[in-house]
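The other protein chains are all here in position, but one chain of the complex has been omitted.
== chain A ==
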Amino acid sequence: MAHYEEVTVRGYDEFCQAISERKGKDIFAYFSGDKDAQGKSWCPDCVTAEPVVRGEMTHLPEGSVFIYCQVGERAYWKDSNNQFKKTLKLSGVPTLLRYGTPQKLVEDECFKSDLVRMMFTED
């Protein structure tokens, strides 16, 4: 058994649902462009970042939650009024954040394993 829970969601509503079911937990959320049938995301940076982030997941704190969230198709994401951008104030994908804190890694910051590990291991 992993020492953290991994949840996979798609879209803003599912994301909010996942969050509300895990109130009070240490939640890490990773936002990525949707994957196609071949499992490849339309967002090239997400393709680069994913193995880096996954590679550090063993460092996630005990009892924490990792939410893998696909934000949608490219067209939806490019709309500057989409709910991820408007409500969650995301500025790009991939974004890795520690929910409810200012800790956030955006785009090429997610390529750097030591930055990802810092988020997973330090307060």
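Things to note:
Operating definition for what follows: a contact is a pair of C-beta atoms (placed from the backbone, for glycine too) under 8 Å apart; a residue touches a chain by one contact, two chains touch by 3 or more; residues count from 1.
FYI, contacts and distances are computed from a predicted model.
Selecting from "thioredoxin-disulfide reductase (NADPH)", "Ras-related protein Rab-8A", "HemK methyltransferase family member 2" or "NEDD8-activating enzyme E1 catalytic subunit", the unshown chain of this assembly corresponds to "thioredoxin-disulfide reductase (NADPH)" (UniProt protein name).
Checked against the hidden chain, the listed residues A:T8, A:T58, A:T87 or A:T101 yield one contact partner: A:T101. Within chain A, the residues in touch with the undisplayed chain are 101-105, 109, 112, 114-115, 118, 122.
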